[in-house]
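As you look at this complex, bear in mind that one protein chain is not there, while each of the others sits in place.
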Amino acid sequence: MPGFDLQLLLHGQYHDWLLAGLLVSLKLAALTIACALPLAVVIALLRLSPWRPLQWLGATYVEVIRNVPLIAHLLFWYFGAPELLPDAVKERLYAGSYEFVAAAIALTLYATAFMAENIRSGIRAIPAVQLEAARALGLGFLLAMRRVVLPQALRITVPPLLSQVIILWNDTSIATVIGVGEMMYQAARVESAAFHSVEAFAFVTAAYLAGSLALTAVAAWIHRRWPVRTL
Amino acid sequence: MIDLVQTYWVYFLIGQYPQGPLGGVAATVLLAALALLLAMPVGLLLGLARVSSVAALRRPVTVVAYVIRGIPLLLMVFWIYFYLPTVTGHKTDQFSTMLIALVVFDGVYLGEIVRAGIQGVPKGQYEAARALGLGHGRAMRRVILPQALRSMLPSLVNQFVSTIKATSLGYIIGLTEASFIATQVNSQVFVHPTAVYLLLSLMYFILCFGLSRVALAIERRQARRDLPRPARSPGSPTASAASNA
Partner (left out) sequence: MIQFSKVNKWYGQYHALVDIDETIAQGEVVVVCGPSGSGKSTLIRTINRLEAIESGTIAIDGEDIHRPGADLNRLRSRIGFVFQQFNLFPHLTVLQNCTLAPIEVGGARPAQAHEKAMALLDRVGLAHKAHAWPAELSGGQQQRVAIARALAMEPPVMLFDEPTSALDPEMVGEVLLVMQGLVRDGMTLVVVTHEMGFARDVAHRVLFMDQGRILERAEPHDFFEHPQHPRAQQFLADIRTPFARPA
């Protein structure tokens, strides 16, 4: 294997490609998290609500989305969904960079399903008697949730949620399948353009690792700073 | 949609077999099953190493686990696909590439499941076994692991579901698994992408949802048979430690 050429990464065209890819990956991840989190709270609340139809809605969403791989989601939103739109709209979509939008939609829906479950588990982990005890003291439902249940639930929920964010960060790589110019796409591009591409893959590996380890460190810090206190 | 199914269902299920390699849904399931099977001994060893009191065993394995889980599966697939041939001298076909990548990934995640399973067995069990005079190895083998493995079963099935979904990455390197076949069908038919990809999703849903129901049933049956245990924390074995590929 030819020697590792660090210069490749620091200057020149390949460097630009990889850097652009990193930015796209970051943008995609950030956008997805921003959209998925509130949506996940909604779905979690649907499942926890006392009305059967709402519960069913939330549960169906989670099960349908979760049991289909991300690639199928991406393929559907990029190739399948526009077909349902009128031709003029469809053409405009494909003329612009629809692949990024499609990826964002697919990733958001996908991540939402998993995050909703994390949130739901976190809230359910607090024994019902906690709410009872708070109500028995005279607190209203919302106040009891806000001051007694949710603070405890939050501490339990944050670590799995952060794990989910790490998974999401790694999942942005799959958007390459519909042509989004994120890191994997660029690395493959370098691979077919250059003679060797260890440097490109090493760059991508380092970028993903840095993100994941940074998030892991944040999770550990949060756990130390705000530990879960149970009886 | 019905004619789509009627025309292509065989191709979708088994690919070009026997005129070509096994493909489609069959390839998906075969790849996932094989990968999980091969990953089990790996997972067992890694899990045991993670709970070991020997730091020289525990620390490297912990580092490896963090690294593997910190990079996308697709990246691992690319590394293997592009660079294993230069190391071994043979060109690796797509199936083997995916298989190796999945075994490594599943091995690490199974290791986590094994670790959680072992740590989920109440501490008193180990003490009781040692108090009877059983050495560490025998205590693990006859008392801890049987209980741990039993509690891990739902997580194992969930990991199988994750693996089935992960096989879809083979599409990107040209493996003729279900998603790849679907796209081929789509390029032939051309005018019904919605239907094609909905059907693809439906297939995955039936497979994965079905299996996860099985996992749930196993978990329920176990809860009835077991001795009363302390309340499950979110870090329990059945909280999926799996990736979501």
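When the chains are written out, they are named A and B in that same order, and each has its own residue count from 1.
Quick note on the criterion: a contact is a pair of C-beta atoms (placed from the backbone, for glycine too) under 8 Å apart; a residue touches a chain by one contact, two chains touch by 3 or more.
All of these numbers come straight from a predicted model, not from anything done at the bench.
*Asks:* Please identify which of the visible chains the hidden chain touches across the whole complex.
*Replies:* Taking every chain of the complex into account, the missing one touches B.
*Asks:* Check the options B:L37, B:V87 or B:L132 and report the residue that touches the missing chain.
*Replies:* The one listed residue touching the chain not shown is B:L132.
*Asks:* Please identify which residue in B:G20, B:P41, B:P60 or B:P146 touches the non-displayed chain.
*Replies:* B:P146
*Asks:* Against the chain that's been left off, what residues of chain B make contact? List them.
*Replies:* 122, 124-125, 127-135, 138, 142-143, 146-147, 150, 225-227
In the analysis below, only the chains that are shown with their structure count from here on.
*Asks:* Can you work out the whole-Å distance between the CA centroids of chain A and chain B?
*Replies:* 20
*Asks:* Given the complex with chain A, which residues does chain B contribute to the contact?
*Replies:* Residues in contact with chain A: 66-67, 69-75, 78-79, 82-83, 86, 161, 164-166, 168-169, 171-172, 179, 182-183, 186, 192-198, 200-201, 204-205, 207-209, 212, 231, 233-234, 239, 243-245.
*Asks:* Hey, which residues of chain A end up touching chain B in the complex?
*Replies:* Those residues of chain A that touch chain B are 1, 63-64, 66-73, 75-76, 79-81, 83-84, 110, 114, 121-122, 125, 127, 156, 160, 164, 166-167, 170-171, 173-174, 176-177, 184, 187-188, 191, 197-198, 201, 204-205, 208-209, 211-213, 216.
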